[in-house]
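After the structure tokens below, expect a handful of questions from me.
A single protein chain has been removed from this complex, and every other one stays in its place.
Coming up: chain A.
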Amino acid sequence: MATKTKSKNPGSMQMTKQLYQQQASKFQPKRNVLLNSFRAFWVGGTICLLGQAIQNMYITFFGFTEKTASNPTVATLIFLSVLLTGLGVYDNIGQYAGAGSAVPVTGFANSIASAAIEHRSEGYVLGVGGNMFKLAGSVIVFGVVAAFIAGIIKSLINMFF
């Protein structure tokens, strides 16, 4: 019954970590970058197209200017995204579209709404309030920091030129 072919120390991993990672990498399922990019492109583009249509609607029918229409447009997109998140649809769109649905404002809204829903069971204050910005927080932090630095650079340039 014992059909050992090689003698080895029991359980010893002869293979180095580097060698293993190299050998295992060939079993990694290939990611289709081209297909993913295409999906991100058309879904992301469609979201932007929808945004444009909403903006045109506010300008044409509600008397907004091109400048003032952007606030209600963003609010509408955020509302739609939160609604789809609540209905359990947005995560499926995200899996399909990747960056296409993550980059627009709808992705930002989804990250906040999904965290709020997730932590509802821990109460409104520490659960919803404390965790809403779990994912979006870093976007806000680095968005503000980046804006601050860009603002300083712009001021310095204006000062000297």
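The rule is simple: contacts are C-beta pairs under 8 Å (C-beta built on N, C-alpha and C of every residue); 3 or more make two chains touch, one makes a residue touch a chain; residues count from 1.
The criterion applied here is as follows: contacts and distances are computed from a predicted model.
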Protein name, per the UniProt record, of whichever chain is missing from view ("Stage V sporulation protein AD", "ATPase", "Multiple sugar transport system substrate-binding protein" or "Thiamine pyrimidine synthase"): "Stage V sporulation protein AD"
Identified contact with the non-displayed chain, of A:L80, A:A102 or A:V139: A:A102
Contact partner of the left-out chain, one of A:I54, A:V74 or A:A113: A:A113
Full-complex contact with the absent chain, from A:Q21, A:N71 or A:S138: A:Q21
Footprint left on chain A by the chain that the document does not show: 1-6, 8, 10-11, 13, 15, 17-18, 20-21, 23-24, 27-29, 31, 85-86, 88, 90-91, 93-95, 97-99, 101-102, 107, 110-111, 113-115, 117-119, 121, 134-135
